[in-house]
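Note that this complex is displayed minus one protein chain, with the remaining chains in position.
A, B, C, D and E label the chains in the order they appear, each numbered from 1.
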């Protein structure tokens, strides 16, 4: 699995992969049964971005960003690069030069289980990044990793071509084969939430809207009167 | 203590509980003798909020947000919900639907020793939250906790009705019985700080303003001349 | 080393120390051979600041900010105060009063391996701070530390008068004796990056611009054709 | 709450407080409804100890162990000293001299949300300690804390006289007023476990012993046949 | 993927899966190209164990150990249970009762990305466990997870039937399909190490044994004479 670049032209249809962003990482991960969510230490370097697209996966070595250059050639418009490191590292693997290159190739965003730098410039471009750290610390180009092999990034297993959904709340991963099914489930959740929100805004309680009082009572929830 | 909802209509007088926000968490915690400050890993999900109000306390189970729905019914206008988990958890217990419900009931803010989601919507409402994490990860509704029982949130013991003071610097807790006393002490500190600030702005040193030179010398502080 | 204030009037020439800010912490740390970068847990309390200046070093005791008052007297215009604690601590050692005093003495910024408070006021002044934590928690004035002695702050050894370069990416330290050499190297790197950025923006790959294909092949990188 | 020593001669009856150790922290915390367990970062400095006794509580300042000396005078035979710090700290507050003193006064153990040192000697005495850290770092005696006031240690609220149950699994706290009730519940759990253990040892599954198959099926658990 | 138990009778041949333990996690992970090693926060609860066997995978919900009971039925002699949680959790999912059951079914060990309890009894049995935490904190049985589905445990993707190699240094995972190949590579490494060790023990330097002097010189390593 080390030292390999898998060329991969398979991409989920554009209208499907692009539709996920509107639902957001929380709704999409719920639609999958509350799985496939990256660990919450991954944070956006600036707020307000919401993206979805197919993954170009990268396996990096600690303190070595060589494979990000190799990955650039595999990017197709709309892709999101997802990079893991073979060992925990906070170095600044990615900055404005690589961002310029990735953007020129059509990449939408980077998800990286390590550090990035040139935050100010990336925010101005803007080129959204979800990372574990922000660090000026530079890297070398000395050891092989891989591109488009299966990786684990921030606790989730990802294959090249899987769909990434990232926003201010986090990063969810949808296996390519389940894309249409999950999208349908996400759409259903989103449409249901609008009416719930309207009801709750009137002061109706979730206790009543979701009929929770009976199951709570069955489990033994007791209400104690005010202390006087 | 599990499976109980204490109805609690006792609230510190509005003019007292509302007056704390103007002083801020740092001044209020100093006024109590530098205690009752939540651990600094609790951070606001957006900056610039400053609130004070009475606590509705919630004890949650890991990965289970059921009791937040139960707590909603106990909220009175101006309240701040304070939620602890029986075991460390970063899941996203709270999002825009619950925020809509809490806001409709009059809640000012949420303090939660866990994660929240729908950050973008919460920022737009705005509904201020101080949390340990931001996470899309959803929760279930399967296990009882409690409402308005004594809890420990981020290192501080809190009872229902205690006053919460939260801003960009952190979250302080004032026991209800001490509210008036602590407020008076906070007001005194705030008024003293204005004149100190003016003096320091002229270039006068704290060393002189606070008469520190003598005690420092007594302890043996030595000044070494410039190396040439 | 405890209980000492070293008076120190040596400062690197203003035109040199001020020139570093334009290059940023990432470029400067690369120019030194990728060393002397503080650990990335130090973060700016607000984004967008970029400073460079000579260090006034401070060694603090846990929960005790007395030496910051002693340090204020040693500040010269343009200086950056760099504070370490003898044991890990997240307390709020520094707030708006000390910031007013430091600013009146001409300090540009504070780098502190501990916590700060009054974030809102510091952001409005503005007085930039890079810190390990934000915390309302106050400190005492009871135990001696030192000023302008050698310290280790966030993993880097620093002497009074060394140059600090801090921005959104982190904090780099340039030993005073190397200032001119490192500045020249940083300037060279900055000028080279502009042309690289222009080339990459056209879609040229780093693989080609840096002639990486041959060394990658020598190490055995294999390209696998698309799976069909 | 700062600067106070509450003399406290109330101790739960010896036969009750001593009986808890046989059940262990896990059983006791279950007997309370799975609450009042200290956070698992507290670890014993050596393995194999199992103690229960009444708490002498101590509130310490960061980097300052003065109140441990004050607490020594309040120790009665069989007591367990429980120490919290007003702000997170890993310093070595306690070593062989204090252990000698505590032991001479009859203390059984120390629970401390900070660091300790002289590990080798403490292990040889033996004087069991559950701590957050091991650190040579010494402390000063400069600032007041309190003894026998309510504290929060490692996430649990404790009053002087509460019962501490500590072993290799962790540290549980039983409020003094609930001691007899919780002990009875713990004894019941312990006696039930013996027969369960015997059954499981024969190869009977928990699925059958606890009648889990039906509720699992109701929730929809599906068994997929072997892949061939 | 939630709510599924995959029956799985495929096991790598006993003579292969058992042979890995002799080589250890370090050698095996090197033999795979330095990948598939679990993150080092997983630690054995007692030292000195060295095991290898086929994985029964379990996906648990936070604070809920129900699926460990379901997994027990799927254990075959020599298996190693590997459990992940859908969200980070340190609760004590596993204790002496489950260990008795697992052992009766023939399990060798447990690898769990969460907490365990009853450490003393597990050490006496002995039943080796590699875990993220030790915690008395109990769990509920309320929400479905899965058994023998693909999981990510401590940063590594694992399928049911993959080989686990665990010792005092950590936990490595060998995909079932690569078992024979990796074992051969591990054997080769182990045999080479013996002669290297003998050479180094005589005082021969790695610099000479590995012919490192020339490549170091080419990269520019300079030797400075002693300072006098």
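Here is the rule we use: a residue touches a chain if its C-beta (ideal position, glycine included) is under 8 Å from a C-beta of that chain, and two chains touch if they have at least 3 such contacts.
Being a predicted model, the structure only gives us computed values, none of them experimental.
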| item | value |
| --- | --- |
| Chains shown that the absent chain touches, full complex | A, C, D, E |
| Which of A:14, A:142 or A:177 contacts the chain that the document leaves out | A:142 |
| Absent chain, residues of subunit D that touch it | 3-10, 66, 69-70, 72-73, 90, 92, 95-98, 100-101, 103-105, 115, 117-120, 133-138, 141, 143-144 |
| For subunit C, the residues touching the chain missing from this view | 1-3, 33-35, 39, 59, 86, 88, 150, 152, 155-157 |
| Subunit A residues that touch the omitted chain in the full complex | 61-64, 86-91, 135, 137, 140, 142-143 |
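The working rule: only the chains that are shown with their structure count from here on.
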| item | value |
| --- | --- |
| Intersection of the contact lists for subunit A and subunit E | B |
| Labels of chains that are neighbours to subunit C and to subunit E | A, B, D |
| Distance from subunit E to subunit D - Cα centre to Cα centre, in angstrom | 30 |
| Euclidean distance of C-alpha centroids - subunit B vs subunit D, Å | 28 |
| Residues of subunit A touching at least two other chains | 3, 34 |
| Pairs of chains satisfying the touch condition | A-B, A-C, A-E, B-C, B-D, B-E, C-D, D-E |
